[in-house]
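Step one of this worksheet: look at the structure below.
Removed from the display is one protein chain of the complex; every other protein chain stays in position.
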Amino acid sequence: MNLSDIIFAPVFLPLLGSVLAFLGKAFFKDHGAKLIEYSAVLIGLGLPWIVLFYLLPSMLSGTVIQLVIGNWLGGVGVIYRFDGLAWLVDFLGFSIAGAAWIYTLGAGPKGPGFSAVFLIQTAALAATAMTVDLFNLFVCLEVLGIASYVLIASSEKPGAFLASFSYLMVSATAMVFFLVGLLGLYRLTGSLSYEGIASGLKILPRGGGLTANVSLSLIAAAVAMRVAVMPLYGWLPDAHALAPHAISAVLSGVLIKTPLFALTRILIIIPEGIEIGRLMGYAGAATALVGVIIALAQKDTKRLLAYHSISQIGYIVSAWGAAVAAGLSTPIGLTLMTASFLHAMYHALFKGLLFLTIGTTTDLAGERDVYKLRGAATILYRGGEKFPVTLFCFLVGALAIMAIPPLNGYASKAALSYAFKDSWQASFLFAAGIGTTASFIKLSRIYWPQRKIDQAAPEAGTVPDKVHISIQISQIFLAIMCIASGIFASRISLIVKKLLSTGIIDTNRVPPNLFSIQNLEKTAITVTAGIVLFLIVSTRPGKKILSLIRNRPRNFQGLFLSFSLGMFGLALWMIYKS
Amino acid sequence: MKKKKYSIFFIFQIVLSLTAVLAVLLPVFFSRVSWPDLARNYLEYNGLKESGARNLVSSIYLGYRAFDTLGETIVLLVAVSGTISIISHSGLSLAKGFGEEKSKKQTYNSISGFNRTELLDVVTGKLGPIVLIFGLYLMLFGHLSPGGGFQGGVVVASGIVFMALGSKTDSSTWLQEAGVLAKIEATGFLFLILASLSGIPGGFGFFGNPLSGTEASPVIYIIILNTIIGLKVGAGIGFMCIAMLGKVE
Amino acid sequence: MIERILLIILFLIGFYGIIAKKNIIKKIFALSILNSSVVILFILEGSKIGTNAPIMEEGVKNVVDPIPQALMLTAIVIGVCITALALAIAFRLYRYTHTFDIDEIHRKLHDEPF
Partner (left out) sequence: MTILILILLIVLSLYTLSSRDLLHGIIALSAFSLLSAILFYILYAPDVAITEAAVGAGVSTVVFVWAIRSTERKDKG
């Protein structure tokens, strides 16, 4: 059992778990099936942690394991690579999936079939982060996609089927363009692995010229569709708002980040990739701002959170794009990439927490509209929560996303502003921070006590069902992770930097001092500006503008129009730059 | 196509996205670079030696790039179980015993809601076994003649559907039972995972051929994989198609 | 050269069908046409360098490139799985809204209380 076999454990253990779950579903009646399902999930989500911590020391020392599956020769086989980046994405994936699955014990879809598809999705996450072969990336993204279509549709809400249908159609079309891009690169280089393609393109005159640039932009556009960057985010709000709470936590936390880091592997090796990274970075910064503005306008709580995921993804992609443009071997690039991954991880934690807490509250209260719902704290209290766990966890999540000092949101946003120093992206992100604060004050209004006493006590008949213990456990777990990663931020960022640098260990820490006056001052400005913006927004004209933004015309072919224009823009940018 | 009240904005959207797509596709479709024969030359000479399969496509498909095939079987598995759970949650009365609820075991009588025609009985009833045999042939000889796990599995599935359609009386063969097909599919998936892991103890690594040490020709590993995938795909798609033939109220 | 032009036309018909057709079943038709057009493109391009099927019988020389064929096996099966799932979802959408027209579905489902 040497090292090169163990790296496949994060992919294979969830698969073994899903096999067990399917066997339990086929062979046993409900009682036996539940027992097997729990053991399957224990194997699928529990054991990989042991493997990850076993691999950590060797990853920290920068060892990279790259091998051909089935050790075939001749460059025909599928090549796999396990390094710091893959370890980090696995860590992110398993932590959020574990917390989300515990949540589904309380509320949300159950059953061995659901757990099996959930485990297959986790296995696909681990495989996508490790693959260094273009067609294998296609298959992994398809497995990821089909698992998430089924999981979104498992919430049995009518709107969820529409969201799953449009997500399916758009990413199936994007994957066809991925295949066309793959054809272009295979025709030029005769190989499917990233090294083969990169070496093939270097030999060709002008680096493969027009065909290579356009094929690369096709592939990048198809993967960017799943990352919901600026023009291509149309499918995300419905999908994340209408999926079951645990699934939207996994979707927002992990599923829109893994393709981004899988794309990193392509863009680092292939010379033209730098230009794609730069353009996606610019698009990311724009997304951060636009996402927050639309989020501010939303009525439905989960849709507000979904648009926030888009804006936070904008933060991550802007830092990631600048890192790819600067090149990962340079110190600046490394700092940017570390800041980007830090924010990706912290965002997964607090966004997952927010989705779970808001989901529980709106389920209990039966009302999802931010303007109508009030006094959720009392509803939660009546719902059997002696100690207000959900309220406390919501506060942790909200303060984290608003970048309040002790919590992890503050640390990652400080890292981002440190990495960007004073470039124009930093001001975009700063403005987006203000918008975030305003929208989360608006969201927290659902917990404010009832002002109008005439609000009839909720009809006696509908006693809100109890808040299940497992819901509280998953929320507390995520809240603790948020607080801990906030406090130990500088040490975690050092570990992330070492893992990403694969060998060249840079000694200086990312944010020299996290709580420098300059950072604290910036936070104070953000909070005050946020409150001011919130007050402006709740005025009469403010509401009119917001409702204008909210019901802007959105239709099915709009998704495809934005996809084709985004791809065309990327191709133009590549041709112009080369 | 009769032009209806398509708004100008709608037509503008369509034309814009079509031209953008056309502009992006032209360089890839019309690049004058000749197709690389790098991989073809390598496989032509040592494809047969290394993987032992005469049919190069199945040597790639189950030997060199076996991990893609594993991903593909998982996609199929998720699609089948997802489709069944989406349909059965809608309250549609599936063919007996196919619904989520584990109804008590009872004989599976013919699918009602069909007007039985003589043609249907003769064609499907008699053709069922023949199609099944052809499917098994495709599966087992996948490495010599064109065919393989997937194609064989799908043909076996259509054989199962033929027999389910053709059985007039209550003489339902065990093959059409919902439980049996689900069991075959689950065990097939288990054996596939075990087969792909079987290389690790021998030190040949993940998806390594456990028999490559011994003098047995490596093609046996491909035959085993072919049959496992064939049974799994056949049971899975058969399960889905029979469930779909259920009565619609 | 003519084959590539015809294939681009087939691809655009598929893409047009997905965008413009209102009926979601027709969108799924168009998706499977789009998928088939890429598969045909791969096999057509791959078969230009050889004159024999990739079955290594005795003395078979100058074989067609088997790599795109193996890839397209996977692509076809994935395309059919996506189509089957899309049809199951379309079926559920029909049971809720009793129509296949995407705009009506959007109207009915968009502002219903989630």
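Letters A, B and C name the chains as they come in the text, with residue numbers starting at 1 for each one.
To be clear about the criterion, a contact is a pair of C-beta atoms (placed from the backbone, for glycine too) under 8 Å apart; a residue touches a chain by one contact, two chains touch by 3 or more.
Owing to the predicted nature of the structure, the values given are computational and were not obtained by experimental measurement.
Engineer: Who does the absent chain touch among those shown?
Structural biologist: So, spelled out: the chain left out of view touches B, C.
Engineer: Quick one: which of B:78, B:132, B:163 or B:244 touches the chain that's been left out?
Structural biologist: With B:78, B:132, B:163 or B:244 as choices, the missing chain is touched by B:244.
Engineer: Quick one: say which of B:158, B:209 or B:227 touches the chain that got left out.
Structural biologist: Only one of B:158, B:209 or B:227 touches the chain omitted from view, namely B:158.
Engineer: Touch as defined at the start, partner being the missing chain; which of B:36, B:63 or B:147 qualifies?
Structural biologist: Looking across B:36, B:63 or B:147, the contact with the absent chain belongs to B:147.
Engineer: Tell me where the left-out chain touches chain C, residue by residue.
Structural biologist: 2-3, 6-7, 9-10, 13-14, 16-17, 21-23, 25-26, 28-30, 32-33, 36, 39-40, 43-44, 46-47, 50-55, 64, 69, 72-73, 76-77, 80, 83-84, 87, 90-91, 94, 99-101
Engineer: Could you pull out which residues of chain B are in touch with the chain that's been left out?
Structural biologist: The list for chain B reads 1, 55, 57-58, 61, 92, 138, 146-148, 150-151, 154-155, 157-158, 161, 237, 240-241, 244-245, 248.
Note that only the chains that are shown with their structure count from here on.
Engineer: Just the number, please: Cα centre separation of chain A and chain C in whole Å.
Structural biologist: Centre separation, chain A to chain C: 28 Å.
Engineer: Taking each chain's centre as the mean position of its Cα atoms, how many Å separate chain B from chain C?
Structural biologist: 16
Engineer: Measuring from the mean C-alpha position of chain A to the mean C-alpha position of chain B, what distance in angstrom results?
Structural biologist: Once rounded, the distance between the two centres reads 32 Å.
Engineer: Could you say which residues in chain C touch two or more other chains, in rising order?
Structural biologist: In chain C, 15, 19-20, 41, 45, 67, 71, 74, 78, 81-82, 85, 89, 92 touch at least two other chains.
Engineer: At least two other chains touched by the same residue of chain A: list those residues.
Structural biologist: Where chain A meets two or more other chains at a single residue, that happens at 76, 135, 139, 142, 146, 149-150, 153, 180, 183, 186-187, 557, 560-561.
Engineer: Per the contact definition, I'd like the list of chain C residues that touch chain A in the complex.
Structural biologist: 15, 18-20, 24, 27, 31, 34-35, 38, 41-42, 45, 67-68, 71, 74-75, 78, 81-82, 85-86, 89-90, 92-93, 96-97, 102-103, 105-106, 109-110, 112-114
Engineer: Which residues of chain C touch chain B in their complex?
Structural biologist: Touching chain B from chain C are residues 1, 4, 7-8, 11-12, 15-16, 19-20, 41, 45-46, 48-50, 53-57, 61, 63-67, 69-71, 73-74, 77-78, 81-82, 84-85, 87-89, 91-92, 95.
Engineer: Considering the complex alone, what residue numbers of chain B touch chain A?
Structural biologist: 10, 13-14, 16-18, 20-21, 23-25, 27-28, 31, 33, 35-39, 42-43, 46, 50, 60, 63-68, 71-72, 74-75, 77-79, 81-82, 85-86, 89, 100, 102, 179, 182-183, 185-187, 189-190, 193, 197, 199-200, 203-209
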